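Supplied in structure tokens, the structure appears directly below.
Yeah, one chain of the complex is gone here, protein chain that is, but the others are all in their spots.
Chain IDs A and B follow the sequence of writing; residue 1 opens each chain.
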Amino acid sequence: MAVEGGFLDKGLEGLNHNFLTGNLEELVKWARSRSVMPATFGLACCAIEMMAAGGPHYDLARYGMEVFRASPRQADLMIVAGRVSQKMAPVLRQIYDQMMEPKWVISMGVCASSGGMFNNYAIVQGVDQVVPVDVYAPGCPPGPQTLMHAILTLHAQIRDGHLTRRPGEGAGLVIEQRDGQPDNGVRVGLSAPRGAVQPIGTR
Amino acid sequence: MTTPTTPTTTDGDTHLTEDPSLTSEGGQELASRDIVSAVERMREKGAVLRIGEAEAAASAPAADYVPEDETMIINMGPQHPSTHGVLRIMMELQGETVLRAKPIVGYLHTGMEWTGEELTYLQGGTNVTRMDYASPLFSELAFSLTVEKLLDVEVPQRAVWIRMLMTEMNRISSHLLFMATNGMDLGAVSMMLYGWREREETLRFLEKVTGLRMNHNYIRPGGVAADLPDGWRDDVLRLLDMIPPRLDEYDTLLTGQPIWRERLQGVGVIDTETCMALGTTGPILRATGYAWDLRRDMPYLAYDQVDFDVVVGTYGDCFDRYAIRLNEIRESIGILYQVLDKMPKGDYRVQDKKVTPPPRARIDESMEALIHHFKIFTEGFKVPEGEAYCAVESPRGELGCYIVSDGSAHPYRMHIRGPSFVNLQTLPHLMHGGLIADAVAVISSVDPILGEVDR
Partner (left out) sequence: MSDTTDPVEPVPDPLPEMMHGVPVGWSHGQRVLHPSREQLTGLIKTLHDDGYHMCLDLTAVDYLTHPGRALPDGIEPERFEVVVTLLSHRERARLRLRVQVPGDELTVASLFDLHPGTEAMEREVFDMFGISFEGHPDLTRILMPEDWVGHPLRKDYDSGRIPVQFKGAPAGR
């Protein structure tokens, strides 16, 4: 039953909600949160930690995210990992614009979130000046555990549906650092990982 | 009808930024061949240009003439999975052959040399460590050595050997990063996982000693920040037992493998004369057969008291550069065994009260200690007026630090000679005449870290 501004115009929100569409929406949100494709946007030191998160110790593959898509057209999550300089800011925006909706942004590290320790002429003081940010992950650099906490927070938000209706503004969630924490520090809501993450230094 | 306006960069919808002028860098890009000067065109020959422009214009022979419409300039980067950071390369192709290439940098320029003038000498380590983020301890070491030269202090022996231990461990982790990214760039994706597996073990040790996995700020002017923790010998020995068999695995997986050899041998060849003219140092220079390693030829720390070989290549191609780095891991392991034997006891930092902060426990007991702690951490220690340059052999080449001081607690000018910045100039020479498909292998073998290129 098509309504004004229906499915073709507004996607899921345009449907007359009933039992069937409710379940369909749940299915879509479940699928979206389970198959996020990150775009490669590693800039500086945080990129090394992002790659470490994809490595065997921390293993982003558990969440279906170890394949970083090189083309922004194929990606839906942009993890801005590193400091954004004046020359890079237009490029960042161009890449963001090439991504298809729905898309999300994690600002990884303090340099991406706020300019970090570099409060000067050369660094954009926070990528939220350029793109809307959904999750801010603090750290210099945030370890893989903090990054995964940010990713899981994002997954939980996608799963709950809060991030699907976004009028061009990011969710702006700020998470806490989780480096060196035992496993229960990185559990968030329904996306709790099974199995233990071996914390550093307990060998 | 109003003219269409340039889309703004902060609106929320997914309007495609169609205006290319937003990301074009004008004169910094590779220009088409009909408008560049004769000197630029002669770059195509890959030669080290030693003749003047008039002579170059006069001598461009007809046989080298390539019509404008047979070449194509393409852009690679700055966002690209294989450019090791935000490096942008513009290449002029004739078919699949690369004629001219130009790296365009600056996409990670952080104003770190400016920041270095704002921070005190004690804080300077936090700044320089983020330049070469794959081997941060080397940047800290170069900075600390320069400051100590200006201060004219001598660092205790234990601190010297701890520095050697940590930097050689960092060399191993940086070369493992190279092996991982080199493998992935060439398609050996499993190498990425193996490299990171080993690297995590070294990072575990570095975190145990310095407190951080990366960007440690551990090597400071006067010594190191803290002594080695208990049980460090066992940790190092465990690593030294674990890594060599894995390196043999890499030899099986990569070095002897025909596909790897086909892709890397004969690709990206450079000769010693070109390297010397371009100021290239590190594995790229050693791959051409020239044995220059600062640890042996201009020794710093205590490298004249340890035995190691300088690994040298023969052909100057990508395979040699890969093999040199693999064998340098083995040499570093040999150095670490010797460091384990020879580590002296003593202070881990110089006991000059004006330079190093007092131990935390003494702050409760002594007023003087409290005052020194306060002054050093707020105002910073003053360094006499002068200028100095010190260099270390980082995994990428000669990493130098030039500091001009004016007698205050902040450097007046701090400049880091980043090896990757200078080594990137070899890229056009390496790529010239090669295929576009080999471009990724070439960039990967140069192993640039854009943090120290752009600073």
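Heads up, the rule we're going with is that contacts are C-beta pairs under 8 Å (C-beta built on N, C-alpha and C of every residue); 3 or more make two chains touch, one makes a residue touch a chain.
What you see is a predicted model, and the numbers here were worked out from it, not measured in a lab.
Trainee: Touching the left-out chain: which of B:84, B:109, B:204 or B:286?
Mentor: B:109
Trainee: Specify the residue from the set B:130, B:321 or B:417 that touches the hidden chain.
Mentor: The single option touching the absent chain is B:417.
Trainee: Which one touches the absent chain: B:155, B:339, B:376 or B:442?
Mentor: Selected residue, touching the omitted chain: B:155.
Trainee: In the complete assembly, which of B:128, B:145, B:254 or B:287 touches the absent chain?
Mentor: B:145
Trainee: Consider the whole complex, including the chain that is not shown, and state which of B:140, B:185 or B:398 touches that chain.
Mentor: Spelled out, the listed residue whose C-beta touches the missing chain is B:398.
Trainee: Residue-wise, where is chain A in contact with the chain that is not depicted?
Mentor: 86-87, 115, 119-122, 125-126, 128-129
Trainee: Under the stated touch rule, tell me which residues of chain B contact the chain that is not displayed.
Mentor: Residue positions of chain B that touch the missing chain: 24-28, 37, 39-40, 48-50, 52-53, 105-106, 109, 111, 113-114, 118, 145, 148-150, 152, 154-155, 157, 160, 276-281, 292, 294, 297-298, 300-302, 385-392, 398, 400, 402, 404, 406-407, 412-413, 415, 417, 421-422, 424-425, 454-455.
Operating definition for what follows: only the chains that are shown with their structure count from here on.
Trainee: In angstrom, rounded to a whole number, how far apart do the mean CA points of chain A and chain B lie?
Mentor: 29
Trainee: Within their complex, state which residues of chain A touch chain B.
Mentor: 40-45, 47-49, 51-52, 54-57, 68, 70, 72, 82-83, 85-91, 93-95, 97-101, 117-118, 120-123, 129-130, 132, 140-141, 143, 167-169, 200-201, 203
Trainee: Okay, in this complex, where on chain B does chain A touch?
Mentor: Touch list, chain B to chain A: 9-17, 22-23, 25, 78-81, 85-86, 106-112, 114-115, 126-127, 130, 133-134, 177, 192-193, 196-197, 199-200, 203-204, 207-208, 213-215, 450-451, 454.
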